[in-house]
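Data block below; observations after.
For this depiction, one protein chain was excluded, whereas all remaining protein chains were kept in their positions.
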Amino acid sequence: MTLPEGIANRVALEFPSKAENVAFARTAIAVFASQLDFTLDELDEVKVAVSEAVSNAVIHAYGDEPGLVRVEAAITADGELLIEIVDRGQGIEDVETARQAQWTSRPEERMGLGFTFMEQYMDRVEVESAPGAGTRVLLRKRPAAARVAG
Amino acid sequence: MTLPEGIANRVALEFPSKAENVAFARTAIAVFASQLDFTLDELDEVKVAVSEAVSNAVIHAYGDEPGLVRVEAAITADGELLIEIVDRGQGIEDVETARQAQWTSRPEERMGLGFTFMEQYMDRVEVESAPGAGTRVLLRKRPAAARVAG
Amino acid sequence: MHLEARRMGDSLIVRLKGELDLHSAEAFRAFVREQLAASDRIRNLILDLRAVPFIDSSGVGAILGRYKEIREGRAGRLIALGPRVPVRRVLAMSGLLRVMDIAETQQEALAMAKEGKRVP
Partner (left out) sequence: MHLEARRMGDSLIVRLKGELDLHSAEAFRAFVREQLAASDRIRNLILDLRAVPFIDSSGVGAILGRYKEIREGRAGRLIALGPRVPVRRVLAMSGLLRVMDIAETQQEALAMAKEGKRVP
C-alpha cells in the first residue's frame, strides 16, 4: 500500500446510519485529528463539525431503513486535516438553500444549524449532492498555531 | 442496507499500518463498545486487547512499506462484542507457538505478551493465519454484568 | 447519557451527565417530558450542564424544545447551570442564549427562577 501523493496518513470509517454511531464517528476522527498540532478547543470544533455532518447522514439521507455512512479523514503532507462524510441517500435538491442558517426540511424537530456550525468551526466546507444519489461533505481545517507559524 | 441476522450494530475501520494509528483504532473501538453495558474497567480491557492486535499488524505483518489494516466490530442481538483485526501481511507460520506467553520473533525489542494480554482481557481469542496471506484475529467479550444477570 | 431530576419549589432541576447529541437527545426529551407530566406545579426548568462535555445542534434543538414546553405550557423560565466553555460557545452560536439564562451556581439558578418573568 502506498499513500497518495501529498497524503501523510489517512483512515476510513464505515457504519450504518444509526444515531448511536454519531459519537463513535466524531470521537474516532478527533483522535485521528490529534496527530496534528490542534489545541483541545480546536479538536472540540472538529468533533462538532463531524457530529453535524454525520447526524445529517443519519437523519436526512435515508428513510427508515438504515443505510451506510462512510467517513474518510486524511492528513496532508503540509499539515491540513481533510474529512469527507459520504452517504448514498436521497441527496439534497438545492444545496445553496440547504446551507443557509436556520433552513431545515424538518422545522418541527430541527434547527437548521448543522451546516452553520460546520462553517463556523472548520476552515472550509464543500458539499456535493445529487438527488437520489447521495451527499458528500468535505471539511478542511488547519491547526491555528500552524497558520500563524507557517 | 440490512444488518446480518443476529447483528444489532457494527462498524469498520481501515487505515495504513502506522504506529500513530494504534491509538485511533483502540479508542474508536472502545467508544463503539460503550454501546454495550461494559464497566470502565472492561472498556479499558477492550482497549488493551485491540491495541495488542493492531500493534501486531503494524509491527509484524508488513515489511517497511505500510500495508492496510482493517478492524471490524459488531454487537450481537444478545449483547456480545465481536472485534476482528485483519491484515494482508506475511502471516504466522505456527500460530500455536506464537500464542505462547513470552514467545516473540523479535526478542530484542518485544516481550511476546501481546496474545497473552488479549487472552487475559477478552472472553475468547481466535487466530487464523496463513503465511503470505495475512492474519485475522477475532476477539469476543460480553459485559460481566450481563453474564451475571443473564 | 445519565439523567437525574430534583424538584425545588416550582423549579425542576435536571442534571445531565455525558454528551448531548442526536442519540442522547432522545432520552433527554423523554425524561424531561415524564418529569413535567408528573406535576403541574413545575414552572421553571434548570438544566445542570456541568457534566456535559459536548453538545451539537441536535442537543441544542432538544434544549430549545424543552424551552418551548416550559414557556408555552407554564409561562416558566429556562436556566442553564454551569455550561463548560465549549458547550457555552455552541449555545451562544445557536442563539439559544436569547431565551435562556446562565447561572454559575445552583443557588444563583434558583434565585433567577424566583425572579421569574424574563420575557425574551
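The chains carry the letters A, B and C, assigned in the order they are written, with residues numbered from 1 in each.
In the analysis below, a residue touches a chain if its C-beta (ideal position, glycine included) is under 8 Å from a C-beta of that chain, and two chains touch if they have at least 3 such contacts.
Predicted, not measured: the structure shown is a model, and the values here were computed from it.
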Tell me the shown chains the invisible chain touches, ordered by label.
B
Of B:14, B:44 or B:128, the one touching the omitted chain in the full complex
B:44
Chain B residues touching the omitted chain (full complex)
19-20, 22-23, 41, 44, 47-48, 51-52, 55, 58-59, 109-111, 113-114, 116-117, 120
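FYI, only the chains that are shown with their structure count from here on.
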By label order, what chains touch chain A and chain C together?
none
Centre-to-centre on C-alpha atoms, which chain is most distant from chain C?
B
State, to the nearest whole Å, the distance from the C-alpha centre of chain A to the C-alpha centre of chain B.
27
From the mean C-alpha coordinate of chain B to that of chain C, what's the distance rounded to whole Å?
41
Two or more other chains touching the same residue: where does that happen in chain C?
none
Give me the residues of chain B that touch two or more other chains.
none
